[in-house]
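A single protein chain has been omitted from the complex, and every remaining protein chain is retained in its original position.
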Amino acid sequence: MPRIVVDVMPKPEILDPQGKAIVGALPRLGFTDFVSVRQGKRFELEVEGEVTDEILAKARDAAETLLSNPVIEDVVNVQVVEA
Amino acid sequence: MTEIPLIGEVAAAAIAPLAGARIGVVTFPGTLDDRDAARAVRLAGAEAVSLWHADTELADVDAVVIPGGFSYGDYLRAGAIARFAPLMGKIVDAANSEAKLPVLGICNGFQILTESHLLPGSMVKNDHLKFICRDQVLRVENANTAWTADYTQGQEITVPLKNQDGQYIADEKTLDALEAEGRVVFRYVGFNPNGSRRDIAGISNAAGNVVGLMPHPEHAVEAGFGPEQDGGHSVDGLGFFTSVLTQIVGGK
Partner (left out) sequence: MTQETTAKFNIDTVAHAAGTPEVELPWAELGLKQNEFEEIVKLLGRRPTGAELAMYSVMWSEHCSYKSSKNHLRQFGQKVTEEMKKDMLVGIGENAGVTNLGDGWAVTFKIESHNSPSFVEPYQGAATGIGGIVRDIISMGARPVAVMDPLRFGEIDHPDTARVMHGAVAGIGGYGNSLGLPNIGGEMVFDAVYQGNPLVNALAVGVMRHEDIRLANASGKGNKVVLFGARTGGDGIGGASVLASESFDDTKPSKRPAVQVGDPFAEKVLIECCLELFKHSLVEGIQDLGAAGISCATSELASNGDGGMQVELTSVLLRDPTLTPGEILMSESQERMMAVVTPENVEAFEAVMEKWAVEYSWLGEVTDTGRLIITWDGEVIVDVDPKTVAHDGPVYDRPYARPSWQDALQADTFTGSVQDAGRPATSGELAAAVTELVASPNMCDKSWITKQYDRYVGGNTAMAFPDDAGVVRVDEETGLGVALSTDANGRYTYLDPYQGAQLALAEAYRNVATGGAVPMAVSDCLNFGSPEDPDVMWQLAESIRGLSDACMELGVPVTGGNVSLYNQTGTTPIHPSPVVAVLGKLDDVARRTPSGWREDGQAIYLLGTTAAELDGSEWSKLRGHLGGLPPRVDLAAERTLGEILINASRDGMVDAAHDLSEGGLAAALVESSLRYNVGARIGLGEVAERDGVDLFTLLFSESQARAIVSVPRSEEVRFNDMCTARGFAHARIGVVDSASGALEINGVDALPLDALREAHEGTLPKYFG
């Protein structure tokens, strides 16, 4: 079954406390090359049958209305992934 | 010491009997503080009416409390799913109508109100990333809303705060507008427990009938069970419920 992947990230201007904690923890494990981490969410929407343009548009709509909170988050990606 | 009008005083002032005042308390799957909110309503002298998230009609209530908890487990985002409940549609309509139904959102209730866009901004995880439960001092910044009329401007009250995602944020424009319009209702005093912008603990809509705050007034309404204070216990939270009662009974 094909899937539509939706990626949601906190808006750039939003302080991301989880990302901050992660970037602080990485060096303790020996990863010293990363200067910043931001944590987002990835949703996988399964569709029966083909993903039409209409369905993709509906996924975008769902992303804006429910999957993300436009006050603090951006939908950065809506993409079909073959099963 | 805080000045909370005794229930007896409020009853004396009213012309109509208080028995008519009905305050709805909403329960979603995962709501936790509904019974406490109902108790607070009763202690203030009104009738607590249980409202179910799936109800399609508001049961003729004079005000609504959306209590704290973890509706839908806070899944997706706190309040994100609850805001689409059938009853929420009715509440939003009633709040925006001529009647200006008073609505109080506590903690998860506040989160639901921001997700519903009845109030601006949003809550994210506490800046220190942990759940925190503490007795919090708040300053009343606006004593003119439906829920704060029984307090005085600048009054400091102590109520419990307990949450994981209580950091209030909004863009600078929104924050400036809230300040300018006097819509910041409560501010954290002495200690900002979650990183909320401008130390904002609670806000209102423009009309002042919808108020949301992260701390829990319903946990500071009964001697012996609220925050310890000065050899006794704070019942500073009762003011929310007596305020709205005064408004309802006063026929405003």
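A and B label the chains in the order they appear, each numbered from 1.
We adopt the following convention: a contact is a pair of C-beta atoms (placed from the backbone, for glycine too) under 8 Å apart; a residue touches a chain by one contact, two chains touch by 3 or more.
The model shown is predicted, which means the values in this text are computed figures rather than measured ones.
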Open item on the list: As a test of the contact rule: which chains in view would the missing one touch?
Closed with: B
Task: Options B:79, B:121, B:160 or B:212, residue touching the unrepresented chain - done: B:160
Task: Interface with the unshown chain - residue positions in subunit B - done: 29-30, 32-33, 35-36, 39, 69-70, 72-75, 130-134, 160, 162, 164, 216, 218-219, 221-222, 224-225, 231
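Throughout what follows, only the chains that are shown with their structure count from here on.
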Task: Touch list for subunit A against partner subunit B, complex - done: 10, 13-15, 17-18, 21, 66-67, 69, 71-72
Task: subunit A contact footprint on subunit B (complex, rising order) - done: 76-77, 80-81, 84, 114-115, 120-122, 124-129, 167, 169-171, 195
